[in-house]
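Here's the structure we're looking at; comments come further down.
Removed from the display is one protein chain of the complex; every other protein chain stays in position.
Note that the chains are named A, B and C in the order they appear, and that numbering of residues resets to 1 at the start of each chain.
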């Protein structure tokens, strides 16, 4: 199965040139900051076909600007290395042939230093272009803005992928030092969920207006919703431990048929990265392995596990329309790239809609009514992944600041667990 | 991947006892009639894990009545053979353990004769029960009605499965003699599609009322539809040949990502059962191999192929809500179990909605809002298959008379091709 | 991996015409007798790619005579059905293309009756030919003799394959009624092995002379043997149970590296067909399931298990040269096709060299020095299987009378267990 690593589209431009320059500098340097703790060896490793080496992410996001901005729009631009087009294209058929995705880990050369030199070469040319503007400026600005959102997606993938790689090393290196305290204030322990009610009716969902969005977020369209309730917070590890204690992974009646087959074939008995030790269940985080905190939201569960949990809890997962309707009125939490989700606060009302873990929904990832793919290479694959994937909503602690919004549609295959994916109940 | 072979539920009873007796006799004898052309060897074979031996279908549908009707409701009933519960349970966990689905073809004993004796044993007890009524008559009647619809599903599966098995034999046996003429009257050749318009708005879909339906057809609920158009007929083999001639199976840009991966891994270059010979493309039918007829609807294509065709044709597949809205006003075509689909008639208006080939839709198979599984073993798995499957609507030439209705939801994985599946365009 | 089902060669003729006629009648009717207890469904089933349907064996052995004897040598002979050449060729490239081995179980037609009609058709023509002799009589007689030995190999395969198929049916049908008493006389229980000594030296092994042999048995050649000892009987189930009780299947130190990998991947914990029940270990035989008899030779073990047992027992497996040197002086036990091996008798000296279970040797199946394949189709594949297989020596209870001899080389892949394979220790 080929899993998409990014999902691009062409959208209206929303930034003036100065804003675009600032954004370019900020996003590009954030990527470099994320990679700072990694060694050349770390940046080389591909731990499974769905993941990519850090080095590949660094180069691919750079290739995007080179291919779609500099080569067509920067007069006299010289490619850094002609072979990179083949090495660092992800799946853009229109941009030419490309290296086998599973074999990205074999590309030991160019090395990490050379990739940083590539980034510097492209950044120099990009900054020159951003200073001068030039022909087709609107089109170019739209592509640059798109490239920045694209790079933000890869920032999250860098953290997902390196976490997976480190977890595969018996000595389990840490990406960052341990977190001293993961919650802002003392919390009521094991506080029960409260349900927030929504009236339903004929609603509109999907992106509209002038702010940036990926094309799969539109067009905005009407949906009919029956009245529904959402849990005021995400499902916690404590609740998930109760589910496990009640035989979760031994009871076929709780699972979708394919979910149960996956449980057996993959011998799942807990979320990804969990391990039972004499001291209790532990989990591997980007800050090292530690005891599972019952108050934190459960993370790294598949859609199948989320669905089974909801069935066990006599509830269900929300649809994406329900989630978006509930989220529309809320401000997006600014996470600023934390490395692990936090417990819910003690406040009342709908919390943790963004910034902690992505929430699996009951919705398959399909085109909205009236959806049409953008033209050209960047729009080539917009709807390409609309089969056998489920939608996740919200955002995670590892999602870059400014990347989340109420209409954002993330998606993964139902058995996938290496994203920062959790769940919120509905009924 | 485990593919469901039937999908049951508990529903209100709709027949009086006399009607139920008649229905029982008619459905059970139809099954026997379908098997009449087969030898004991034919009835033994399982050509792939998704298919079952004819003998298994014969026994499993009988096991249903024995297990859910006779054992609980017929005083003094003696099981025909205690071991059959293990052999012929499909996937009802609550009904006990069961034989490995992939290994159904290894059950050479009981033989075909013994299975017919089993059917006669159960039929005798059932007819006695149907004469006398008895305690819990309503519940029992509902289960019997359900059992008959269940058996009708297996009638279609018998034909699908034996077609697949015969196609795997190099001498390609025929289930029935060749069809002399597959169309009622001379037809206009290659007549272009005409588009039928629908206004959209706030509609209701799903089953309601007293007639029989499976539980996944309800509850009836509101959906908002934008205005849309449906093609007045199914896509033909002639149109599909044009698609192939235009490079269908060589052009990644036409396919969903997983569809393209499937094309390459399975080396598809035409619908299932098609073969290119010097005389042109031929297809294997239950009446033997013959030249592809350009006027007939294309059949045995996967969702991926249907989706790619629609993209190529600058159209799309309808959603199941669109399809049902359009179908609601139409009478169901009574096919009476023909073995191959026919060309569209020359009449105007929406044709071939039922009775020729199932139409793939753009809708993933998911629960309707408010759906709840029935209780007890027969309801155990109602929603069990709601992942990684797409909905098909209508019915096929091999669907038994009385089995199709506007709200019926068929479903298969998107790469599946052995059902009688085709497509109709929307836009 | 493709496993050979037969191994043919062209050899000198050893029978006069009357003898050949008798042999033809006897071998052909033995095959029919073997199939008498089977139903058409039984004869249809292929339980794994390495096995074949009984019906296929019946037809393939007949096809041999039709293709290599009747078509070239019987003037005016009409093929029974031209399509059978494709269906029933095993792997003779020179005899034309052939049906996919794994899909033999899909050939429901021709049915069993038609295959018996095919046999009768060929038998009639063969008997006519055998009456009249004719041109190239010597060549023809050699091919007929070869065909009869070939058919005897398939007699054993019929029993191996149907046992495997029956064992895959949860109700475990019996091929024959239970054996009342498997041993001729009261035996000493658990009598220890005694060692028979051989002097070694420069020996000759391999076939020579005028009696029939397959070509892989020659040429006769010199080998140097150090002095060695052979156990006087086969390893028993009782000894194997001790090995199991000592952690056989949990101790990597006892196994070859690939053997251990196979144990883990296949989750072996006992010989094939064994099952632990509350009453103790049982085994499935052609006469039904019953308790393991500690005195009987262990059977249905792989080379890996035989090798591990020998290591555990501080012994080793004999080489094929050692085995043959020891066997040369002995008469071949005439088993007459029993269905299960018997305990060793109470006599002294080397026993059970033939007629009970094949004995795995330490020798890889390779060409003897000076080996050259015969020319033409029947010789095409003589040496074709000389990789990744180990030699077994002796014969089994299911080996037809007259088929075993001291130079006979049987061979199977080291992980294979469905042959009647056991072991004898050497040191």
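The definition used in the following text is that a residue touches a chain if its C-beta (ideal position, glycine included) is under 8 Å from a C-beta of that chain, and two chains touch if they have at least 3 such contacts.
Note that the coordinates shown come from a computational prediction; the quantities given were computed from them, not determined experimentally.
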Touch partners, limited to displayed chains, of the chain removed from view: A, C
Hidden-chain contact residue, picked from the options A:108, A:250 or A:264: A:108
Touching the absent chain when the full complex is considered, from A:99, A:222 or A:251: A:99
Full-complex contact with the absent chain, from C:100, C:113, C:194 or C:258: C:258
Missing-partner contacts on subunit C, residue numbers: 1-2, 4, 91, 93-94, 202, 221-224, 226, 252-253, 256-259, 261, 303-304, 307, 319, 362-364, 366-367, 369-370, 380-381, 383-388, 390, 414
Residues of subunit A (touch criterion as defined above) contacting the omitted chain: 39-45, 47, 55, 83, 86-87, 99, 103, 105-109, 111-112, 165-166, 168-171, 173
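Definition applied: only the chains that are shown with their structure count from here on.
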Chain centre separation in whole Å, for subunit B relative to subunit A (CA means): 38
Averaged-CA centre spacing for the pair subunit C and subunit B, given as whole angstrom: 46
Subunit A and subunit C, separation of their C-alpha mean positions in angstrom: 59
Residue numbers of subunit C (touch at least two other chains): none
